[in-house]
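Dropping the structure in here first, questions after.
Heads up, one of the protein chains got dropped from this complex, but the rest are sitting where they should.
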Amino acid sequence: MWSTVFLILEFAMNENTQSTEIAGDEHFPTEELETLTQHRSLWGDVWRQFRKHKGAMMGVIVFIFITLMVSLGPLLHDIEPSAINFRERNFGPTLAHPLGTDNIGHDTLAQMLAGGQVSLAVGFSAMLIALLLGTLIGVLAGFFKSLDGPLMRLTDLFLALPILPLLLVIILLFRDTLRTLYGPEAGIFMLIVFVIGITSWMHTARIVRSDVLGIKEREFVIAAHSIGTRKRRIIFRHILPNILSPIMVSATLGIANAIITESALSFLGLGFPPDFPTWGRLLYDGANFIQITPARVIWPGLFIALTVLSVNYIGDGLRDALDPRLRG
Amino acid sequence: MKYIISTLLTLAIVVGIASTVQAKRGSDGQLNLVYWQAPSTMNPNLSGGTKELEASSVVLEPLGRYDETGNLLPWLAEEIPTVSNGGISKDLTTITWKIKKGIKWSDGSALTADDAVFTYEYCSNPDTGCTQSNYWSDIKSVTAVNSVTVKVEFTVPKPFPYAPFVGYNAPILQKAQFDGCQGAKAQECNKQNFYPIGTGPFKVVDFKPNDVIVFEANPNYRDASKPAFNKLVLKGGGDAVSAARAVLETGEMDYGWNLQVEPEILIQMEKAGKGKVVSAFGTSVERLMVNFTNPDPSLGDMRSEYVGGNNNRNSHPYLSDYNVRRALSLAIDRQVLVDAGYGKAGKIGCNVLPAPAIYASSANDECKTPNVAEANRLLDAAGWKRGSDGIRKKNGVRISILYQTSTNSVRQASQALIKEMWKQIGVETELRNLSASVFFGGDVGSPDTYQKFFTDIEMYTNNFSGTDPQTYMSNWTCKEMAQKSNKWGGNNMPRWCSPAYDALSAEMSVTSAMKDRIRLTKEMNDMLMEDYAMIPLIHRGDVSAHSNSISGVRMNPWDSELWNIADWTRK
Partner (left out) sequence: MIHYILRRTLIAIPTLLVISFIIFAILDLAPNDPTGNLPMTVPPEVRAKIRSSLGLDEPMHIRFGLWLVQFCVNEPLNILYEGFGISIGDAENRTRIISWSTRSPVVDLIIQRTPQTLWVVGLSYLFGILIAIPIGIVSAYRQYSWFDQVGTFISMVGFSVPTFFTGMVAIIIFSVQLRWFPMIYDTTLEVDSWQNFVSQVKQMIMPVAVLALYNASQLSRFMRASILDNLNLDYVRTARSKGLSERVVLLIHVLRNSLIPVVTLIALGIPTIFSGAIITEQIFRVNGLGQLLIIAIESADIPLVQTLTFIFAIMIVVFNLIADVVYGILDPRIRYE
C-alpha cells in the first residue's frame, strides 16, 4: 500500500504538466502537436489501458456486484441468518427460501449474504497482510545481499512450523484478551486475519525474491545505480513495477487460500463461533449433504470461485495496464 | 426323466442343508471392517481408546463378557461366579473363576490360570502406564489355585466384583509372550503389542498402526467350524460419513463402526439398499453441565473454584438460582435435538442414568415436553426482568451464557438449536467449539478443558462401562469436585455439592441387596435431576452399519461390537 502511495507521489511530483505553445511545420502539423501535448497523466494512461481489457472490466463488474450484494442484500432479504425454522429444514429452493434451507432450518440465502461479508473481509485482509509481508521480505532479501541470508532462513523457519499446534498456542495466548477487548466476533476476526497472514507470506516472499534477483542485474537498474539513484527510489520506481506479475498471481491465490483456511480453522474450533456463517464454513458444513440439498454447497463454492476469478482478471488487467511495453 | 430331475433336486436340497449345517471355518472368505478412527496398538492396556479395545477384542478374550441385553455371560470361564454357587465368598471379598478346560492359545499352548495372574501383574505394575488400571483397583492379590482356577481377593467387600477379567477392558494376556514386558519395558515390546497371541477367533497377520490390520482365522480356536471367515481386514482412517458411504452405498466394506452422522444422511444412504444401520442403547447421555461456581475471567485464579465448605461463596451469578436452571431446561425441545442430530440413534434423555432399565427412574419424564410459557413465568416471578435488548437481568446481572463443547457437526447443530430456544426466554448465548484433543485433553496449562469449566455451560457425553452404576454415581460427590487443588482431576464438573447425596453414595458402596442398590441409584439420580445439577438432553445409542450380506451381527452397547464375530456369516 505504501509503495503504491509513494509511486503516485513520485509520478505526481515528476509530471510535466505544462502545455506550451509549439510552432508547427510541414512534418508536424500544429493540430497533431496539440493533441500530443494534451494533458496525459500516468494513471490516466493506466486507466485507459485497463478499460480496454475486457476481462478486467468484467472482473470489476462482478466484484462490485458481489460486494453490493453482500452489503445491501440483508436489507432486502429480511430473514436473519441465525433464525431457525426447524420444520422447514432440508428444503430445496422455494419462494420463502430462494436458496433453500440447511439441515436445522437456517435460510441459505441469508447465510450466504451474511457469510459473504465476513469471507470477503477475511479474505482480503489476510491476503493483504500476507502480500505486504511477503513482498517486503522478498524485496529486502533480493535487493540487499546482507539481508538475504537471515531473511531466507526466517522464511525456512516459518515454512517448517507446524500450523495446527502453532494456531493452538496463539489462540491459547491471545483469544481471551482479544475477546474482552473487542468482543467475541471482532476479536476472533483480528486473530484469524493475523494468523492466516503470518502463515501464508512465505511463498510470495520466495517468488518475489527470485524475481528481484533477476531484475537487479538488468541494464536499466545498473544504469540507475550508476547515476547515483538512491536505493529506495530504485526499489519503488524500477523494481516494484516489474515484479507485479508474480505479486498479482499471489494475490489471487492468496484470497482463495485465506477464505478456505478460515473455514478449516473454524471447523477445528480455532476460528469463529460455529453459528457464524462464512462461505468457507457453509461449504464445509454442506459438503456431507450434497446428495440431499446440493444448493447448500453449490452456492458458496460458486461465489468463492467467482470472487477469485474476478480478482484474477482484475490482476491480469492491472498487470497489463502497468506494463509500459503494452501501453500506448 | 422326472425321476432324474427329482433325484437331482433332492440331492441338491440335502447337500444344501448339509453345507449350511456344517459351515466350515473360512468358507465365507474375507470380511472387511471400516473403523474411521484407526487403532494404533493391539494392546488394550496401553491405550484405552474404544477403537483399540474393539480391535483387540477379536484376538484377546476375557473370562466373562456382556451380551447385547447387558447379561453377564461366561466366556472363557465355566460359569459366572455368584454367592449362591459359591464362586463369591459370603463376605464379598473373594471371587473364584473356573476356566473352561481345553482352551488353547493361537500358538497351540494351553490357557492356564498363570496367564490370568500374569495379566493382573502386568496392569497393576505402576510403571506400565496401564490405561485400564481402574479395572484392577482394590485388589489385594490374584492367585492361581490350580491350572484352571483363579482366585481374586479384594481389599474391601465388593458388592459387584465383576471388573477384573470381565469385558473388553480386561482380557487375558499370554504370560509366555508378554513376560518381560511389564513396567517400563512395556513400550519396547512392539511385537507383543502389535501381534498379541490370543484365544479369540482371529490372529493378527499384519499390523500397520493407524492404518490397517489384517487378521486370519485362528487355527486353534475352540470351535472347529468357526469363524466363517478366513481373513479379516480392519481398515482405518477418514471420517464417519465416508465410512457410512463405503458400507451403505458402494458396498466395499461389510461393517462400519461408530457412524456419528446426521440421521438424514444415513437414511439417504440406506436407500441404496446395500446395507442396514443398526443402533443399540447403552448408558451414554449427552448432557449440559451447569456451572455452580463463577467462571468470570476477572477472578483470575478463583475462576470456577468452589469456596467454603458446604456454603458455596464463589457461586455463579445466575445459574445458582434454581428458577434459572429449571427455566433453561423447560425451554429446550429435546425431540427437535433428537430429530436434528440423532434420528434412530437417540432418544430424549431425562435422566443422567438411563440404563440398564432396572435403574432407570421415571420421576423426571416431565422434561419430554418443552414448556416455554412456564419457563418465562418462572423467570418473571423470580425477578429476572427483560431489559431493553430483550435479555433478562436482575441486580445488574445479565443472563448471558458462554456455552462450549467439542468440534462435531451434530454437537454444533444442537448448540445452534438450543441458542434459539433460549432466545425465546430472554437468554443470550455465545457458542464456542473446541478441538476434541484440547477440550478432553486435561492439559493443566489450557483454559479450555472440560475439567476447568471456565464457561457457564458445557456439553458432552458421559457414560460408564459394564452394568453397575456405583462408580458412575459417585462422580458427583463433594470430594470429586474438579479444583485447582487436585489439578482439576475430579469428576464432578458442575462443582455441585450435597451432603445428603454423599451419604447416599457412601451407603451404596456397602449395600449388596440388588433391590436396595436399585432404590439408592434412583434416589441419587432424582436428586441430581430435581436440582438441575446437570440438564440431560439425549440418551445416545451407538450407531453402526453392516452390509445386507452379513448375518449374525448383534449390536452390543455393553461390550465390544465385535463380541460375537465368530458367529458372523455371509449369506
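By written order: A and B. Residues from 1 in each chain.
We take it that a contact is a pair of C-beta atoms (placed from the backbone, for glycine too) under 8 Å apart; a residue touches a chain by one contact, two chains touch by 3 or more.
Since the model is a prediction, treat every value here as computed from it, not as a measurement.
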By the document's definition of touch, the residue of B:Phe160, B:Phe281 or B:Phe464 touching the omitted chain is B:Phe464
Among B:Ala38, B:Ile332 or B:Leu402, contact with the omitted chain is made only by B:Ala38
Cross-chain touch to the chain not pictured, restricted to A:Leu140, A:Leu178, A:Ile196 or A:Ala256, is A:Ala256
Touching the unshown chain, subunit A contributes residues 54-55, 149, 152-153, 155-157, 159-162, 164-166, 168-169, 172, 203, 206-207, 210-211, 213-214, 217-218, 245-246, 248-249, 252-253, 256, 259-260, 263-264, 280, 283-284, 287, 290-291, 297, 301, 304-305, 307-309, 312, 319, 323, 325-326
Those residues of subunit B that touch the unshown chain are 34, 38, 40-41, 43, 46-50, 126-131, 133-134, 184, 186-187, 190, 193-194, 206, 208-212, 214, 233, 235-239, 242, 245-246, 249-250, 252-253, 272, 435-443, 445-449, 460-465, 486-487, 489-491
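Operating definition for what follows: only the chains that are shown with their structure count from here on.
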Taking each chain's mean CA coordinate, subunit A and subunit B are separated, in whole Å, by 48
Listed in rising order, the residues of subunit B that touch subunit A in the complex are 241, 261-262, 264-265, 268, 297, 336, 339-340, 406-407, 409, 412-413, 415-417, 419-420, 430-435, 438, 445-448
In their shared complex, subunit B is touched by residues of subunit A numbered 82-84, 86, 89-90, 103-104, 106, 168, 172, 176, 180, 184, 267-270, 273-275, 285, 288-289, 291-292
